[in-house]
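Complex shown without one protein chain; remaining protein chains in place.
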Amino acid sequence: MKKLITGVAVVFGLIFPSTFTIAAPPDDTFVVGLPTDTIGLEPAQISSRHTANIMKHIFGQLYSVSETGSIDPNLAESYKISDDGKEYTFTLKEGLTCHDGEALTAEDAAYSFNRVADEDLAFTGNSAGFVYKSIDFKEARADSEREVTIVLGGPNHIALGLIAEVYVHCKDSYEKMSKDEAASNPIGSGPYEFVKWDKGSQIVLKKAANPPIPTNFENVIWRVIPEASTRTAELIAGNVDMITNASPDQVEAIDASSTAKVAKVQGTRRMYVGFHQGPEFAVTPGGAAIQKPEVRRALQYAVNVPAICENLLNAPCTRMTGIVNPNNAHPNLEPYPYDPEIAEYLLDQAGYPRDANGVRFEITLQAGEGRYLNDKNVVLAICQYLDDVGVKTNCEILDWSAVYIPLIKEKKAGPMYFIGSGGATWSPLYDMADLSAPDSGPNYTKWMNEEWFKGWKVINNTNDEYIIRREIDRMLEVFYNEGPWLHLYFQPDFYGVSNRVNWNPRRDEKVDLFNATLK
Amino acid sequence: MNSKKTNNQNIKDFLFALIKNKWALTSIIWLFIIIAIAIFASQLAPFDPNKNNIMERVAPPLTLDKQGNMKYLIGSDALGRDSFSRLIFGAQVSLIVGFSAVLVGGILGTALGVYAGYYGKWIDDIIMRLADIQLAFPFILLAILFLVVLGEGLINLIIVLGIGQWVTYARIARAQTISQKEKEYVEAAKALGVNNFSIMFGSILPNIFAPLIVIASFNVASVILAEAALSFLGLGVPPQIPTWGAMLAESRDHIFAKRWWMPFFPGMAILLTVLAFNIVGDWLRDYLDPRLKEVE
Partner (left out) sequence: MLAPIWSQHHFLNKKMFFYILRRIPQTVLVIFGVTLVTFIALQIGGDPTYLFVSERASPEEIEETRKMLGFDKPLHIQYLIYLSNLVQLDFGDSLYYRQPALTVILETLPATIELTIFSMLIAIFGSIPFGILAAIYRGKWIDGSLMAIAMLGQSIPSFWLGIMCILYISLNVSWLPISGHVPFLMLIFQGEFIQAFKNLPTTITYLILPSFAVAFYSVSRNARLIRSSMLEVLSQDYVRTARSKGLSEYIVIMKHAMRNAWLPVVTIIGLEFGFVISGVVVVEVIFAWPGLGRTVFDAISNRDIPLVQAAVVVISLFVIVINLITDLVYAKLDPRIKL
């Protein structure tokens, strides 16, 4: 026993002096704290925002969308569009290499695009699933050493921004690897080279020998820290330089610390409550009620969106006026004010007076939990606001991935549901593409309004900026008056930033560390 | 053994032993208070536990309304719901979950255990292999699996927590039944042609009840803790249903802001109640197991 105690004492004696102070990251290293691990590291298979953020440091794109919404050169230095709008030809910068030293040529770029579409490899996710279907991708071909052409099925106003979401890699290195190997050994073309991935723990990157765009820090480490309190503690202790998804209720504590501050941005993600218009819900009293535009309009007045932002999100906000982000929104539309009296009056007028129990009609509001900022509480608050005007709301808060997402994607969520849809600042059409056709994937409301959908024909048949903008504004008015969304807010994003570094967040949930510097 | 007089004597002994042990007595009193609060929750709670008011969120304890009346005795939560009302209704939910889960697990486990012990052979084999499967499957994994798949809800939670417990009861019931099966009274009942079901649950069960009750007491405590752990992982009951575990789990957002009261009250409720069940379990075990009493 005595020996044991001595042994333990010796061991502790050896350990403690060496690790008493837990060191901050070295000066050339930037450490990010993320809530979830990456979903693989395959550049052609991306279905999460965090994965995309890590990948854009490892892989270059032809062009990339900047934080201001401009579309800037990345691996390519220029591009031109054919007269019929179907061919985009990019000229690559000179002297590009992949991280294994191989020269990056137009052939590699064309390979990267064609690989995503390769049916044998069976990729899904953002590039194969969303981007390629949106631009109707046909093929990519190398025209010369530095010229690559992407061929589309038809002209598309937002093709350039979408092409910017495809990651470029080298042909030889990827042909050598099996699909399994490629999923965890990215050989990149971007500013940072992959070093290692400890699953569930960290992804380590170092600056590439030949970065295509300038960057500061020598090393970048993405640490996975699932629990928000732990992320906050690590930030305050100075062990990480930046955390994403800081909890709104921990903002004051972070700001009060001497080591870190919270950077808030108004994001581009549009948070809304959808009114399902499909016949399956029309048989329920609530589902039938929200088929009437007057009822939907009445409910807009019932919810105090600024109060939700102020109290539950800890970030003052202006309520959205519709589907499009503010910089591209209709200039003359004002957000619906919070006025429960108008709401009650309109509901009376629409034929839904309060009954003896003070109830106008009953309705279910479904939501997933844990995906958006304070989502559970926001939804409970919305239900309370609707209750207050006599709409008895049954709040169903469901498991996000196992239950809610299948309901949403099968368009069976409702009659009301809460969700956020990723948006962009660089084009109003990107935001509006949620409702590009009555049967489009993200039209979870099954909205069929002709006045809205006929606008797409006008837009797709012209290149005249003025006509496009006029049509957009007309459609946005339709959406404002009769749309299937209860307008909420653009989700604010909270990043905790250590005082050790200068780093500014972007509005579109993308994280780039290229401009970060040490203070 | 079954005469009325000795029964009374037993109860007297029991109460006397209880009064002698001040910790057990205090615990029992505390549990009765909690049970009373749970039963009369709707009368005791000053507000609707689900009525939220985001303008008055995270109010500190002893917050008054404009007329100077008590509004939030122990503060309000992140949605501006009255924490005191939620604590009171939380007692109801925690006890319902605790007792029901133990009942589910206890009844299931005891029944299977008695069957296995009484019949032996292949019935015993099947039941004990089921027990092996259950034991090889760490409880929390099973709970996560079923709550994610079946969805959150009080009934689902009770079933999952109950299923997590049955093996303990089954093993004890089986062992006890095997030892009772050879006793005279069982042989006598068999000779009289009493059917097996009556023998198992009419004659044997009352004689093996004591250790099962002890286990049940500890189990209520561990079920309350398990509920808290599941709440932390974002599983358990829907957010409208107040539970102590969920209140404590949600309060972790506020510890950096030094809103101590948010974790304090639900935390103390869990601590004291779990403590009480454990102390009562201890005392019951000592009381029912005379070997240890000699030592003391």
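Chains here go by letter, A and B, matching the order in which they are written, and residues are numbered from 1 within each.
Following the convention adopted for this analysis, a contact is a pair of C-beta atoms (placed from the backbone, for glycine too) under 8 Å apart; a residue touches a chain by one contact, two chains touch by 3 or more.
Computed from a predicted structure; not experimentally measured.
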Displayed chains contacting the withheld chain: A, B
Sole residue of A:Gly101, A:Gly153 or A:Pro226 that reaches the chain not shown, by the stated touch rule: A:Pro226
Contact with the hidden chain (one of B:Ala38, B:Ala221 or B:Ile241): B:Ala221
Contact partner of the left-out chain, one of B:Ile178, B:Val194, B:Ala229 or B:Ala257: B:Ala229
Sole contact to the chain not displayed, among A:Ala117, A:Ile405, A:Val458 or A:Val478: A:Ile405
Touching the absent chain when the full complex is considered, from A:Ser144, A:Asn327, A:Gln349 or A:Ser440: A:Ser440
Where the missing chain touches chain A, by residue: 1, 11, 14-16, 18-22, 36-37, 39-40, 42, 45, 47, 122, 124-126, 129-130, 133-134, 179-180, 183-184, 198-201, 223-227, 229-230, 233-234, 236-237, 239, 399-403, 405-406, 408-409, 421-422, 433-434, 439-442
Residues of chain B in contact with the chain not shown: 129-130, 132-133, 135-142, 144-146, 148-151, 221, 225, 228-229, 232-233, 245, 248-249, 252, 255, 263, 267, 270-272, 274-275, 278-279, 282, 291-292, 294-296
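Keep in mind that, in the parts below, only the chains that are shown with their structure count from here on.
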Rounded Å distance between chain A and chain B, as computed from the means of their C-alpha atoms: 43
Touching residues (chain side chain B, partner chain A) in the complex: 51-55, 57-58, 78-80, 148-149, 151-152, 234-235, 238-240, 252-258
Residue ranges of chain A in contact with chain B within the complex: 228-229, 232, 236, 247, 249-250, 252-254, 307-308, 311-312, 369-370, 376-377, 380-381, 384, 395-399, 402-403
